[in-house]
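Omission of a single protein chain aside, the complex is shown with its protein chains in their original locations.
Just so it is clear, A and B label the chains in written order, and each chain counts residues from 1 on its own.
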Amino acid sequence: MNHDPYYWGRPSDEVYGQYNYNIANAKNVEQHNQNNSNFPKMNTQQPIITGTSVISSKFKNGIIIAADNVGSYGSLMRFNNIERLIKVGSQTIVGISGDISDLQYIQRILDELEIQQEVYDNDGGDFLIAPNVHEYLSRVMYNRRSNMNPLWNSIIVAGFDSEKKPFLRYVDLLGVTYHASTIATGFGSHLAIPLLRNLIPENKDYINVNEEQAKKVIEDSMRVLFYRDARSGEVYSYAVIRLNEETGKIEFEFNKKTKVEDQKWRFAKDIRGYGSTQH
Amino acid sequence: MNGINVDINHLKKGEVNLGTSIMAVNFKDGVILGADSRTTTGSYIANRVTDKLTQIHDTIYCCRSGSAADTQAVADMVKYYLQIYSAQLPPGEKPTTNIAANVFQEICYNNKDNLTAGIICAGYDEKNGGSVYSIPLGGSIHQQEYAIAGSGSTFIYGWCNENYKPNMEQEQCIEFIKTALAEAIKWDGSSGGVIRMVILTKKGVERLIFYPDEYGVLTRKDDL
């Protein structure tokens, strides 16, 4: 008898011969048996309704982060009212791309975190700041991927660290994290990062950039994304968190329903044929 | 995976599906839900007079699309949750549509790997009047002024977007739903049969039914 509990009560191969998986047309069972038998459990998952890029940049005394409001279902623009920037605590923004049901889940666990860390604490202790939020999310994301059941998102956490310096850090469905002065997810990492790096070539360079410059490049990037990302939308939200150097206070600005401006289309009328010199 | 296991995918393939056209629309006095009545197994019509509008509480209903077995099981669970929840409410008070929709969301999200369920939850309550929530495949939740779902809905996105008006009169709203679903049934092979509606208002529940020879005239003008 095979003493492995897995085989208890099952017909043994020695007596009855190999089981014929073709019974019940169970062809893939045999395959499964070979491929995955060493895995305890496999959760396959795929994103259903998704949000596209989030883009963000540091500047001298703050950060700016933007994401559009579309929720796509394949190529169908299923929703156009999805808010993908989540405020956590008083001075942190979490921008999320990827699956929207997981986004809503993250929104709920962040709310729970906020209650545990800020509402329960009534002795006026430290409050939640961006590095705390990022650490928490990276643990959640890594834990879920290790259970073979990832949260299908790429996340940017933006805010200030304990020394009141701008903080920008990424974490994704694999639990990978990195820091940079300009971060974008999804299509944004291809289309927006080159523009953002033009302004801030290296991480240290953000101190030479002011808010208007950063805001301009973010607006330009949102326009390029609207031109070239087939899952993007024309309406987006952006948030600015800045340290007012005079008062020493952190200011928070959340703008919703911003439209992509300065679009250029008129040149299309001069374009004929395939674009080669022969007509 | 071992010999005695039955192939789940094989079972799933033969499943009865609600390849559907469903919708729910807010109007002046409450909310109206509408659905076709076709249930298919592959391309065979397993039931041509299905009732896809399921009661969850007195004036909370849902429209089901996806696997018939999954959505029935989920709807039954939510119904049960709401029974317990409403038992704890002060006398005379009823659960809000929001609560029902949130329970749908919780179940659909936690079991997303095993469910094929796209649900619209709509209802009338004293606090919020009519409200409509869409809970699509992944288990996210979206409150909307009106919601459409199911395979047939893809053909009527544009029409609904153009023709929906906030605060419609009841008759206007019925006409809106009837036309939309008639169009969806016309273009979607997995939708068909009769159009059922449920009107949820302060007055309670009212059911309507429209037969193909009635609603058909709405769409037939171009093929005759």
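Simple rule for what comes next: a contact is a pair of C-beta atoms (placed from the backbone, for glycine too) under 8 Å apart; a residue touches a chain by one contact, two chains touch by 3 or more.
Following the convention adopted for this analysis, contacts and distances are computed from a predicted model.
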item	value
Complex member absent from the view - protein name from UniProt, among "small monomeric GTPase", "Ubiquitin-related modifier 1", "Cytoplasmic tRNA 2-thiolation protein 1" or "Proteasome subunit alpha type"	"Proteasome subunit alpha type"
Residue of B:Ile60, B:Val74 or B:Ile99 in touch with the missing chain, whole complex considered	B:Ile99
Which residue of A:Val15, A:Val119, A:Ala230 or A:Ala268 touches the chain not shown here	A:Val119
On chain A, residues whose C-beta touches the chain left out of the figure	108, 112, 115, 119-120, 122-123
Chain B residues touching the omitted chain (full complex)	81, 85, 88, 90, 98-99, 102-103, 105-106, 127
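Here is the rule we go by: only the chains that are shown with their structure count from here on.
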item	value
Between chain A and chain B, centroid-to-centroid distance (C-alpha), Å	31
Residues of chain B that touch chain A when the two form their complex	1-7, 9-10, 105, 109, 112-113, 136-142, 154, 157
Chain B-facing residues of chain A, complex	6, 10-11, 19-21, 24-29, 32-33, 36-37, 43-45, 47-49, 71, 73, 76, 78-79, 81, 99-105
